[in-house]
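Rest of the complex left out; these chains stay put.
Note that the chains take the letters A and B in the order they are written out, and that residue 1 is the start of every chain.
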């Protein structure tokens, strides 16, 4: 396999106006929003991306069927616009892989004819926020008025930058001539945060000019939290086992 | 040398129906089962795999002769079927290497004409299990009835997935058109576990339709445990030395 494998499910020359990224990250904010959008809009998967930069394991689906960790692109064709969504199991396990994967995502975006990328995430503030703001960042100064008009706050005061795909996609998109907008919901950082996600979704909906029912978002978040708790326990055990195992080899 | 070197011991165009993987892992369950099978069936080595992704060291065999860490494929030609076994000293030391090694194993499997891969391992539950179950996972939904009929339990409830070669081989095999079945014996995770291995062997024997004497399995496990204890002590010392040594260089 190549270091990164991109496979289109269809040969139909599918097109999209914008790409919205919601990979796993702080507070699962981006993931919550994009998975909600995919469900509500009934978007269809069009691309699967696998890579040696993802964790070396498979995931077990209900029923016991395994699959490789992947990132996927979904497509929704509306009357006035088509929207592609980027979601997935993991981000890169290495620094260099982050760059190479984001370039791959942008290759897909170019092939789809995408003119703007939205990246969604949480902005960890380390404590519960009563009224979480949606912070914005862009890769072109001309986008600022549009973003602030939609309700995002441009503080220009986020030291440390934007880490991972949500940041890199914006920075690299510029070189592809693609506009980039990042929306970050303030969040404690250590909890799945549907409230923060709702705020991001509200701003995003305004920017896209579409209406999305939010009712199921909190419900979805509740389920996610339950699953995460179980995963977390398990993952810690497995990691512990792996560490012990490294002392257990017969040479 | 190439990053991964595959060397066949013979030019004879050897063939196998299935490949059974038992590389080191949780509770050494897979390793115990496959090494037992190789001994009982008197399988012969047909392939050696070495790689820069294995630990940078050699192993000392009794008598003082060293050899590179490797993974090996053994072959048993039965009347009705031929079975290849994948065993070895280590798994990859890097995430990316895991993917690349598993692809290499599948290249070998394709060359052998393998139609199904079994991967064997332990499923760490963190505590002693009185009656360890054998959990199953497959890379194709159609395999489920066959696996459960043989006694494996498909809970579909293994969060965290299957880490390392046992998982990746299944995920990647699908792309090669090869069926994949993973059998995991429940095990505490921090002990060599012949009881868990016996459970896995029982299910596997039913699936393969062969009878294997289990008598020597426990015995073999006993020896393994003694060796492991010694290795473990030694390895910890060596690791400690290596750490200290890194402060000991003359620059």
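Remarks
Keep in mind that, in the parts below, contacts are C-beta pairs under 8 Å (C-beta built on N, C-alpha and C of every residue); 3 or more make two chains touch, one makes a residue touch a chain.
All figures in this text were calculated on a predicted structure; none of them were measured in a lab.
This homomeric assembly is drawn with 2 chains in place; in total, the structure file defines 4 copies of the chain.
Here, only the chains that are shown with their structure count from here on.
Subunit A and subunit B carry the same sequence, and matching their CA atoms takes a turn of 90 degrees, rounded to a multiple of 5. Centre to centre, using the average C-alpha position, subunit A and subunit B are separated by 35 Å. Against subunit B, in their complex, subunit A makes its touches with residues 1, 3, 52-53, 55-69, 93-94, 97, 227, 230-231, 234-235, 237-238, 240-242, 244-245, 247-251. Across the complex, subunit A is touched by residues 24-26, 28, 31, 59, 69, 89-90, 92, 95-96, 98-100, 102-103, 124-126, 136-141, 144, 147, 154-164, 167-168, 170-172, 175, 180, 182, 189-190, 192, 224, 227-228, 231-232, 235-236 of subunit B.
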